[in-house]
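Structure, as structure tokens:
All protein chains but one are shown in place.
In order of appearance the chains are A, B and C, and numbering begins at 1 in each one.
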Amino acid sequence: MAEKKLNVLVGGEAGQGLATLGPILVKSLVRAGYHVVVTQSYQSRIRGGHNTFAIRVSVDKIAAPREAVDILVALNAETVALHRGELASRGVVVVDETFAISGDGVLVVPYKELAAGRYRNVASLGIVSYLVGLDERVVADVVAGYFGKKKKELEENRRALERAFAWAAGVDTSYQRSLVAVDEPPKRLTVNGNEAVALGAMSAGAKFCPFYPMTPSTSIPLTLIAHAEDMGLVVEQAEDEIAAINMALGASYAGAPAVVATSGGGFALMVEGVSLAAMTETPVVVVVAQRPGPATGLPTRTEQADLEFVLCAGHGEFPRAVFAPGDVAECFYLTRKAFELAQNFQGPTFVLTDQFLADSYRAVEPFDVGGLPPVGAYAAPLEFAEPYARYAVTESGVSPRLLPGASRHLVVVDSDEHTEDGHLTEDLDARRRLADKRLRKAAGLRAEVIPPRYEGNERPELLLVSWGSSAGAVAEAAAALAADGVRAATLHFSQVWPLVPSQFVNRLRGAKRSVCVEGNATGQLARLIRAETGLDVGERVSRYDGLPLTPEYILRELKK
Amino acid sequence: MAEKKLNVLVGGEAGQGLATLGPILVKSLVRAGYHVVVTQSYQSRIRGGHNTFAIRVSVDKIAAPREAVDILVALNAETVALHRGELASRGVVVVDETFAISGDGVLVVPYKELAAGRYRNVASLGIVSYLVGLDERVVADVVAGYFGKKKKELEENRRALERAFAWAAGVDTSYQRSLVAVDEPPKRLTVNGNEAVALGAMSAGAKFCPFYPMTPSTSIPLTLIAHAEDMGLVVEQAEDEIAAINMALGASYAGAPAVVATSGGGFALMVEGVSLAAMTETPVVVVVAQRPGPATGLPTRTEQADLEFVLCAGHGEFPRAVFAPGDVAECFYLTRKAFELAQNFQGPTFVLTDQFLADSYRAVEPFDVGGLPPVGAYAAPLEFAEPYARYAVTESGVSPRLLPGASRHLVVVDSDEHTEDGHLTEDLDARRRLADKRLRKAAGLRAEVIPPRYEGNERPELLLVSWGSSAGAVAEAAAALAADGVRAATLHFSQVWPLVPSQFVNRLRGAKRSVCVEGNATGQLARLIRAETGLDVGERVSRYDGLPLTPEYILRELKK
Amino acid sequence: MVKIKDYGTYETAWCPGCGNFAILEAVKKALVSADLEPHQVLFVSGIGQAAKAPHYLNANVFNGLHGRSLPVATGAKLANPELKVIVQSGDGCTYGEGGNHLLAAIRRNVDLTMLVHDNLVYGLTKGQASPTSEDGFVTKAQPHGPTAEPFNPLAVAVAMRASFVARGFSGEVDHLAELIEQALAWRGFSLVDILQPCVSFNKVNTFAWFKQRCYILPADHDAGDFDAAMKKAYEWGARIPLGVIYRRESDSFEAQFPAVAAGPLAGQEVDRAALATVFNKYA
Partner (left out) sequence: MVKIKDYGTYETAWCPGCGNFAILEAVKKALVSADLEPHQVLFVSGIGQAAKAPHYLNANVFNGLHGRSLPVATGAKLANPELKVIVQSGDGCTYGEGGNHLLAAIRRNVDLTMLVHDNLVYGLTKGQASPTSEDGFVTKAQPHGPTAEPFNPLAVAVAMRASFVARGFSGEVDHLAELIEQALAWRGFSLVDILQPCVSFNKVNTFAWFKQRCYILPADHDAGDFDAAMKKAYEWGARIPLGVIYRRESDSFEAQFPAVAAGPLAGQEVDRAALATVFNKYA
């Protein structure tokens, strides 16, 4: 019987080729019409250690990773030792004959007959592809795309793939876990969270990205660089994160929509610059891909513990908007929204992701270029009083913004308190007027808030509250509860600041029992909700061991 | 009739000697047995502009500055123009004859007959001293102490003082505002907030203070340097604030209790280091003297707008304690407490002051050296398991701390997640255990919280809630209301984190009307209280024009 | 033709007698000689007394954070290569808090001019030692003088083979104006360290002190010769050379970015067709 859902876990050392095998397998699955949710787990080292690449694949839409493994592809023996316990019933383990591992469901592969050492990951790819019922041509195409220009490598890999498929065709069918075939697979993109952020930024009109490498954010600038020439982007490695955000502000001031991406420690160094963006009223999008802290913490793992930090980062008071995408498509659309608000309200906006989402490949509906106006592009104001004053006081708090050098008008911006024309002042009335002007922008931002998404029973006995990347796990946990007859519902925040209580307090009040599910130890969203509404989200499910929330984890914790 | 209270305002350009005149006058008043509250207002420039030094002086204890001026000492004509409107009835204005200003209450002084230009500030000092009834010998003594080693200067200043007293003795007695004399004045210290922080740190056993200059914090390290040789302190100017906090952590790790002091922008650069202190469990006291932001803002003015920033500064989750002294004596004692908690709980603690308090001289009861054990001194643990593990997991979360080099035991600390012995790990169980250990320290910190101070009517119709340096203004405003028959009370937080709701929720619930009085625009304490208790402090009085809260301001706003 | 008065006159917050006035005058002269109109010029500064300078003339201004002027200037120049970008800040700002950015700017060779008002002290924060303060310079923060040796910006810049390294003095306004003009005309990063008395906090390196020591480099100084430049960079004490110390033609930073070569980024629309092609790579 063909499967509608499967969970494939590939494990091995860093350097054994997971980072090639995984994305190729995923892209093949997406091209064959399946949905996927990828979870990458790796260590802060380049060779050795233990890494995994888990692909949950399904004929229907799915939103979260799962724990039980249907096919375990072990590139080394340690993988079997570590993950055998996670096997579902009828689970298959694919091993090399040299591991000397056997038993029920263990498929022993004579890799040395299929490929030389360097190409064994592609041989593994072939075998698992066969087991899940992928068409060899689909996989071969993806392989061809991947090794594209490197002729010799491509040849060797292609051969390994072929041999693997051929060998696999000969094994006992009990090892097969064929997926139900999808007829006429629709075109979808295979994108991870970081790529989606980068693509969203490009589509929004980003022109400038200065960066300092920091896991798990680095692939955002790397994706931008990969397309820099085609898209007319400037991407420059900065000497440190302080330089990165200040370069972004300089560029943005001069008219180039700018984005910076980093993680907690790098963001800590940008905090002064965030305050500068607010004071000078310079648009900038700041992407923070969270990882477990404090300090260096677990640099390659995931956590949702920088919410309060990002909300309060920067000295002095100023409005901001903070988005927390719940999936890869939202990474794209909310990054665009962050650009839009940064430009329209002239200040810093934030996109808060995490390692899980950053590295999680998904099948995404194609973005419609036609429907994506570049929101980031600078639009000259239609009118303004002369002599031009950069900080003319307005009702909305937003002042007409000109660009330096673009006309004879001078554009003067200042990190000190200033008069309307941008020159520094110590006049305390001016201070108050200008501070009020800046703070008035909060109302405009509030008017644009994306309300939290409510789903499920209208009179729930259990309401799960969540934010950011845990959206999928929470949704699937709620679905599982509903299937068990529990009147469950979810309230999910993809924008975490500002909050507009009227959008959701009734939902909180309407639930018999409510539980805040967060990837942190102290319950930061719960605290935020109480700060804004006075309401207590009674209980908590917390995870802070570096791994993403899963439906199973949530269900286990709820039972405790 | 002699006065029990007076408000003296001295105004002039930067460079005219206010910074000499003011402190000498204050110290003289304190030596004569009076209480004082000083408010300094100056600009971000070295010469010119307009600065004021306001001394509220009283026979009885006082807590706040006041707005109505009894004696206006104008070192330039502009001062009269700017401040004449603030005069109380029967107010006196002291001017130079060259200003060509006259009128009721204007005392025209022929300064050029009394002293050469450089010494006119001391001539002014003499005149105002005479007017308030100070004994010439008291003032002359303070002058002698001030110019101590500079013989020639001392001579010139002494002469100016003498001439001024002599001249003043001849003026109409209607200009006099003699204070009620204090018999046998008790010994008190004349100290401002920054000095008190520095003295508190020294008494607590601070040994190391790396700093980067930043108004209004700079006089903390300068005070420490002034006593460095006597007290065996190491004070070093760092290349930047990042270096400052990292140097502090290195020194603290090696056994020297360390303190850093800065303001918002400099603190922004220390945020990564704060997180490092938490992860490595290294004690450090961080003093943040607030000024108006965002960014450079108003560098020499006051504000209370970095509360949330300090509460949430640093990536990842970790416990901390944040003190906000309400007066100068508290600057001393709470800095000591911050050292105590930093050492006992092995992590970062904070002292949050502001420009008003930092520069505000007060008459302080002498500190009793005998009763001040050096809390900061490192105490070797009585027992620990061998082999020594820096992060041994304990019930309290606090691990026995040894110093590197002090024994054969090796002390290994790490910014990455680590095992108990301090070596970096990627073991996710260890992560959880160590994170739990660190977070458990929160309970210990909570047990030591200084409860908010409640004063006034037990069933108030009006409760004023406040934190930090506005304590005095709020107390005096409440007293004024009470005098008017209003059942008023105050709830004041000198420790703003952690909060223990049980210590104060009944007070909030018991008030008919409650108003949060804060030196910021968005009501940060009110938000914090709601986050921790769910309770709404209904109304707000906010000030964010760079000036400190005064009783009059609060009363005016309450009437609105 | 641009005139001095196009750059306006402003009240300043500087002390009477401060060297900053003469530097401001020299800057204006250089701008006029270079025939630059106010709107063509962008001044970027940090925080300090020197960093206030751009507020005292007509131009585009980005007055940013203490120590962070160079990254802002770099970003602005990349976004709009048509702007003439001038950075103005103090010795503390540039060589202290901002040291790492100076190293990076020299290495990048961005086309901008860095004017350092070097008064050998932190002026605005009331007289602490700066990186350039000399041995034995006593302040309230350094009661026995600085604990570290003075930073020699010229020597470091020369050692890094910076593109254009010069020293001026506020007491030689015409020479300084000329030097700034040369720096403005230079393609690439130009560093001009400008000696400046601080009458309020530097009672050692006074106007007279500088005047006595500073001399204008003779025409035969070969700014292209590394060794000669290094020697001049180290001349300090009895005699202090003024002029272009070192000069080296090298590749322009901005030219490496095709988008920048196409003019101001603000004017470049998002190419929808290219975007569609990019999206397709993920299919």
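Convention: contacts are C-beta pairs under 8 Å (C-beta built on N, C-alpha and C of every residue); 3 or more make two chains touch, one makes a residue touch a chain.
Keep in mind it's a predicted model, so treat the numbers as computed, not measured.
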Contacts of the hidden chain among displayed chains: A, B, C
Candidate in contact with the missing chain, chosen from B:Gly273, B:Gly397 or B:Pro548: B:Gly273
Which of A:Asp70, A:Asp96, A:Glu239 or A:Glu532 contacts the chain that the document leaves out: A:Glu239
Touch criterion as defined above, residue of B:Val139, B:Cys312 or B:Val413 at the omitted chain: B:Val413
Omitted-chain contact residue, chosen from C:Ala155, C:Ile180 or C:Ala266: C:Ala155
Identified contact with the non-displayed chain, of B:Ala228, B:Ala430 or B:Leu555: B:Ala228
Interface with the unshown chain - residue positions in subunit B: 31, 187-191, 195, 199, 202-203, 205, 207-208, 210, 227-234, 236, 238-240, 242-244, 246-256, 258, 272-273, 276, 280, 364, 366-367, 369-370, 372, 374, 377-378, 403-416, 422-424
Contact set of subunit C toward the excluded chain (per top definition): 97-100, 103-104, 107-109, 131, 144, 147-152, 155-156, 158-161, 227, 230, 233, 250, 253, 256-257
Residues of subunit A (touch criterion as defined above) contacting the omitted chain: 15, 43-49, 212-215, 218, 221-222, 225-226, 228, 236-237, 239-240, 265, 295-296
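By definition in this document, only the chains that are shown with their structure count from here on.
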Chain whose Cα centroid lies at the greatest distance from that of subunit C: A
Whole-Å separation of chain centres (CA-atom averages), subunit A against subunit C: 41
Inter-centroid spacing, subunit C versus subunit B (mean Cα positions, whole Å): 37
Geometric centre distance via CA averages, subunit B-subunit A, whole Å: 44
Interface hub residues of subunit A, defined as touching at least two other chains: 242, 272, 276, 280, 414-416
Residues of subunit C whose C-beta touches two or more other chains: 47, 65
